[in-house]
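A single protein chain has been omitted from the complex, and every remaining protein chain is retained in its original position.
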Amino acid sequence: MTSEPYTTHYVRFDESRCTLCAACLKVCPTKAIRIRDRSSLRFVDQCIGCGACIQACTAGAITAATCKPENIGQDHVAIALVSPVLYAQFPNAMPKDVLLGLRHMGFHHAIDMSIFLEMFQFAAVEFIRRNRISQVAPWPLISPVCPAVVRLIAFQFPSLLPHVLPVLRPVALMAREVKERLIPGYEAQGRQVVLYYINPCPTMGESTIDRTAAPRQKPVVSIGINDLYPELKHRVDKILSEVIPFSETHLEFETCATGNAALVAMSGGEIASMKIEKSLAVPGLKETIRYLQKIEMGLFEDVEYFEFRTCREGCLGGVLNAVDKYVAKSNVHRMLNVYGLGRRIPRNTILRLYEKGSFQTDRSVSTLTTLFGNRKPALSLEQMQQIEQIHDRTTGWCCGACGAPDCLTFAEDVVRGQTELDDCTWISNSKTHKGH
Amino acid sequence: MASLRKSFFIKARDFAHAGEASIHIQNLLKSMHLDSALVRRIAICCYEGEMNAVIHGGDANIHVDIETDHLTLEIADDGPGIEDIARAMQPGYSTASEEAREMGFGAGMGLPNMKNNSDDIRIECAPGQGTRVHMMFLYEAERGIA
Partner (left out) sequence: MGRPHSTAYVCFDEDRCTGCGACLRICPTRAIRIRQQKSIRLIDQCIGCGACIRTCPAGAVSAAGRKPKDVGGDHVAIALVSPVLYAQFPGVLPGAVLQGLRQLGFHHTVDMSFFLEMFQYAAEEFIRRNRRSQAAPWPLISPACPVVVRLIAFQFPSLLPHILPVLRPVALMAREVRERIIPEYQGTGQEVVLYYINPCPTKSESGPDRGRKRSTHREVAIGINDIYPTLRRQVDKILATDNMPFTRSRFEFETCSTGDAALGSMSGGEIANMNIDKTLAVHGLRETIAYLNKIEMGLLKEMEYIEFRTCQEACLGGVLAVLDKYIAKRHVQKMISVYGLGRRLQRDTILRQYDRGRFQLDKSPDVLGQLFGPHKPALSLQQAERIENTLKLLKGRDCGACGAPDCSSFAEDVVRGEADLNDCIWVQVLNLGRRPPD
């Protein structure tokens, strides 16, 4: 068996719970998972952190590689980077209540994403506006907001990497602001700072934690909303029973949530408040793949911007949410009714920063390819023929007994030398049981 | 001489699956690391033909023959046939409205598109006997496949 260097930083397997039902194999968009020796799960290819396997597993054997929230802020300065999806988990509370609840849990700062979302939307619209004239980037442009989509493109549609909008995504802008404004002050006091990303999905994972990095690098931790929810709900309920809770904060972007940010938690919300001619919002893994395949073929060149999300209903459908996505969606509607829509940063301010290159993404096409690209070598015609022949010998039932997601992938695995022909129960038994 | 032949059945008016055969072929060619611009040309020709069959034609069959230095693509349907091939080949002629052809629907005859993207194209049809579109794509030596 060849060595398999792929491990995922985004999900963890608990083999003691695994029933070998092979559901996770079948939903993985990069066909990265195999069952080896009828007993253990292995990654043989890039994981994009979409969380489909977590959703598919009925035995609870797969979890996100997130951390449990323990000892928050006790021996360090805890800063929470909050996704607006978190607010949608609370039917009766407004964002300010949730942010205050986080503070009561021990976070010294709870950063809201709205202002950074606005900055991103301005910068994105500006890039598109200029691209209409310069035609530098190919149409359609693709939103960089969902990291799973970017990794999926790098892995499966590398020719589309130039389409990904080269603007820093809202979370990156938020993290950068925190690192530039909040952290230096604490550093000067000699205090350790930990950034907690509160995520609705596993796309951050453990790879970004680098505790052995140089002292300038701050530890970064990913917490799933589901792990935070029980205690946070308890705190929020207490807050709701008191008089109007105003929070004491240091910087403006720690509290002011907007309707626009709530909107972005839903599929279509990102483009809804951007002034772009032709844009489309596509949620869901299968749909995203289907559209990327078509864009690769050359279709949709008349569309300017695509908003892809690998989760159904956008981030509200992330697998680490506490509340079902439709209930969360109605919570978002409620928030929108109260907040309305509207921006707070004037365009000129952003333009000045844009000209200075402040929103330019720091990851080039080649970096993304190196990090997330498909490393499998090309198949020759002979190999394709062999795959056909082997595939014809399988039953086509995709029963998963061989440990591969489907019969065609099994055939490819055999030809690539990653598995044996006899791993297919049907083929190995048809040799010994004539007439079946 | 290694070669690979694949066939796909396309059902008339089955919009739910329309485009799947073309995507399948595109994925095949990608796994062989064929040059991406070439893959795109082949895929779009196939897609135009596939959509034509779904919208206009009767049931159809797509056959692709992959050789080491060239690829042939044949789309044969048992639909009503093309009335005036010369006219259909003129750029701009289409039985689909502008907006329908945009937005990725790729509807309409698209024969001019197929002609522009293939290295050779031949169309045979007789009224009431269906249409057969035969296209060839050549690979340059260094961009070919093993």
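Going by the order they are written in, the chains are A and B; count residues from 1 in each one.
Here is the rule we use: contacts are C-beta pairs under 8 Å (C-beta built on N, C-alpha and C of every residue); 3 or more make two chains touch, one makes a residue touch a chain.
Everything numeric in this text was worked out from a predicted model, so none of it was measured.
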(request) Please identify which of the visible chains the hidden chain touches across the whole complex. (result) A, B
(request) Would you indicate which residue among A:Glu177, A:Asp237 or A:Glu287 is in contact with the undisplayed chain? (result) A:Glu287
(request) Spell out the interface residues on chain A facing the chain that's missing from view. (result) 19, 21-22, 280-282, 284, 287, 291, 312, 326-327, 329-330, 395-401, 425-426, 429, 433, 436
(message) Could you pull out which residues of chain B are in touch with the chain that's been left out?
(response) 9-11, 13-17, 20, 55-56, 95-100, 102-105
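Heads up, the rule we're going with is that only the chains that are shown with their structure count from here on.
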(message) Centroid from C-alpha atoms only, then distance chain A to chain B, rounded to Å. What do you get?
(response) 35
(message) Residue numbers of chain A touching chain B in their complex, please.
(response) 159, 278, 290-291, 293-294, 296-300, 302-303, 378-382, 384-385, 388
(message) For a test of understanding, state which residues of chain B touch chain A in their complex under the given definition.
(response) 2-4, 19, 22-23, 26-28, 31-33, 36, 39-40, 43-44, 47, 66-68, 102-104, 106, 145-146
